[in-house]
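Here the complex is missing one protein chain, while the rest keep their positions.
Right, chain A next:
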Amino acid sequence: MDIVVERLTKRYGPQKAVDNVSFRVKAGEVLGFLGPNGAGKTTTMKAIACYIKPEEGDILVGGYSIHEHPEIIKKNIGYLAENNPLYQEMNIIDFLEFIAKIHGIPKYLIPERILDMIRTCGLEGEKHKLIGELSKGYQQRVGLAQALIHDPDILILDEPTTGLDPNQIVEIRELIKRIGKEKTVILSSHILAEVEATCDRILIINNGRIVVDGTAAELRKQAQGNEILKLGVQGGNIDAIFESLFEIETIDSIDLLDSDKQLFEVQSLPSTSSVKAIFDTCVRKNYYITELTPTETKLEDIFRVLTLH
């Protein structure tokens, strides 16, 4: 099922939480939703899950509009809300049974589905406990189990790994990856590495607007622009090396990083590479290269640049 968000706008009082946002998620895609706190991620996800109604714009899920057929959309969506609300006073099995009934799963299939979910989400040891007695990580698994129990085509997960320990984070990520092979997944997070590890596509939202839409590789490319090299050259006087490097036509700027180790940061002109020229120059002047590393812009830096203003 495709998800098409068309000019979505949602206001809270005078403030626009989401401002004219449009995007499309293809069936089988895993979309990472990024943005600083209060950017409008949760609002957009709540609107897709039919919990809130946007003032303007529409969302089509598998061709059905959230305004006209919310009940059909809700049947096909598994939703894990941000703070993972659960009935604390119920035990896991009763709770999952209730959710299964609400989803209209045939009675004879319910025990099988519950067992399946308990296995998939690693809840075997805790299944008779009350939800309120579980640790946060296990509660998060129950949250995932309730989102998955009716085998939905679309999964919407709002910060699924907050509060989990590193092992659980890895487990949940793997689970999402496994699920993502068959289902459309929208996942929000603050953690860029997580999004990079699990998602096919990244959407960065800031102040209610989309600022980036693309794969992690595209994002890097876009933000990186010019080639930046970390270069170490020895075998000559530092000033002489500096000057010979400056003679290379494709080099835009050179910064001295460390005068003892003779480390430079070399930035090339747009869409050129200076690697070969540097190498040739060094051979000609009898210098030797101690280090030549392309500097990769970190996703974190891109995120900061794009969302700081």
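Just so we're on the same page, a residue touches a chain if its C-beta (ideal position, glycine included) is under 8 Å from a C-beta of that chain, and two chains touch if they have at least 3 such contacts; residues count from 1.
By our rule, contacts and distances are computed from a predicted model.
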Protein name, per the UniProt record, of whichever chain is missing from view ("Aspartate carbamoyltransferase", "Peptidase family M48", "ABC transporter permease" or "EboA domain-containing protein"): "ABC transporter permease"
Touching residue (missing chain; options A:Ser22, A:Asn83, A:Ser135 or A:Asn226): A:Asn83
Options A:Val4, A:Ile52 or A:Val211, residue touching the unrepresented chain: A:Ile52
Those residues of chain A which, in the complete complex, touch the missing chain: 12, 46, 49-52, 71, 74-75, 77, 79, 81, 83, 85-90, 94, 98-99, 101-104, 146
